[in-house]
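With one protein chain withheld, the remaining protein chains of the complex are depicted in position.
On to chain A.
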Amino acid sequence: MIKKFIYLEWKAFTRSASFGANLAMKILIGFLMVYFSLIFIAMGVGAFYVLKKMNLEPLITVNKFLIYYFLSDLVVRLLMQAIPVLNIKPLLVLPFKKPTIVHFSLGKTAISFFNWTHALFFVPFSIVLIIEGYDVVGILFWLIAAFSIVYINNFLNIILNNIDKLFVIFLGIALALGAAQYYKLFDITTFTGPVFQGFYETKGLFLIPILVLIGLYAFTFKYFKNNLFLDAGLSKKEDIATTENLTWLNQFGTLGTFLKNDIKLIKRNKRSKTTIFMSILFLFYGLIFFGNKDQPEIMHIFAGIFVSGGFLFVFGQFVPSWDSSYYQLMMTQNIPYRGYITSKWWLIVIATFISTILASFYLFYGIEIYLTIVAGAIYNIGVNSHLVLLGGAFTKTPIDLSNASGAFGDKKAFNISSMLLTLPKLLLPLLLYWIGLHFGNKTLGLTLVGGAGVLGFVFRNTVFSIIEKRYKIEKYSTISAYKQKN
């Protein structure tokens, strides 16, 4: 029985869209996977020695922060880890016993990417600990406990997945705890640190997370088994729809028609809603660079571009794929391409503008830093907005709007032409800024970057004509690419 399931899974895996991509793509994905795996392993190995060098007891220090590690893991899972529900439907009427189906689909989540990546950190770290003379049995118990918690998170995600916006609560808890600790109001780690340390020191304590895990599995199993009906656990959640007319946008004519549609697109689909969340994350990107003496000054402009460009990069990059599911409709309607592109452009411009205003908290670092962000925003509006739209003509990845996962860059969206278009988005402002710094001062650098943006803005009609032409050339291949779902 299980053999049949594994056969199906294998077929699903080898025939998935990302796997079926061309050879160059596979190699690229392979490289990226190896690269990130190596980084994780290096972190696992390196953590011990780095902490040691900082005169900290490595295991105690890691244990201290594990609570945050697991909390953020849960947030990421709630946001991105999808539970495999839809694939169950065709199995229901076939001669499989229900418990087998549930065991298998739960078991399948266990080998998910979200679980085994943790091994890349925990296993090398544990090995180093053993090599460095820590108690072998204690470390093994500690490792087992840590993995039990990883899997507890896995099943918590499955149970809690149906509750909307829960990740916000967990994110809130994590941030609140972090802030409380930072301002020395309340330190959660003084309570949780010893518990994690206890998994190593007190033999037998590791049984507790294991028991919790077993209990949770039993609960999840029962929950799923009782809900294995088309009108219960397997039903699609239907939203209560409200008609919004957004009539205030009518004054913008055709542009308003598209803007109305785009606003609804973003508001009503999971995938597009995550882009908003991502854009907010991008706002804080600058914190890494500003006020950090270790980063070269040239990197400031890099941050400047990213802070206001979050929406541009995560949403703009996928124009026109957002409309992929009804692209045929768009192509048969009396739609001027110009109007369509212009409305997307305005959307990006408005979002960049709002981000720039929200980013005013960087004034805390001084007016110069904020001017860097403003220069970046001008460059984003004048140059990058055109580049993402142009890149969109080559990005022919259909987007499944209801699916949230994949927001962190759809694998298939990597293609050579859109990669080439990414370079000027980041390298050109970097170069301009460098020239300014080299031959003058910061002000000259910022003026050059901002000037490029203004120039792009001035010539936007010419640029739009080029983009329009490109979209028309790509029309047929885009339509046929969007037809291939999954």
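We adopt the following convention: a contact is a pair of C-beta atoms (placed from the backbone, for glycine too) under 8 Å apart; a residue touches a chain by one contact, two chains touch by 3 or more; residues count from 1.
In the analysis below, contacts and distances are computed from a predicted model.
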Hidden chain of the complex, named as in its UniProt record, picked from "Sugar phosphate isomerase/epimerase", "ATP-binding protein", "Blue-light-activated histidine kinase" or "ABC-2 type transport system permease protein": "ATP-binding protein"
Contact with the hidden chain (one of A:T117, A:N261 or A:Q295): A:N261
Among A:M54, A:L94, A:L185 or A:A241, the residue in touch with the chain that has been omitted: A:A241
Touch residues of chain A, complete complex, unshown partner: 236, 238-245, 254, 257, 260-261, 264-265, 268-269, 325-329, 331-335, 401-402, 476, 479-480, 483
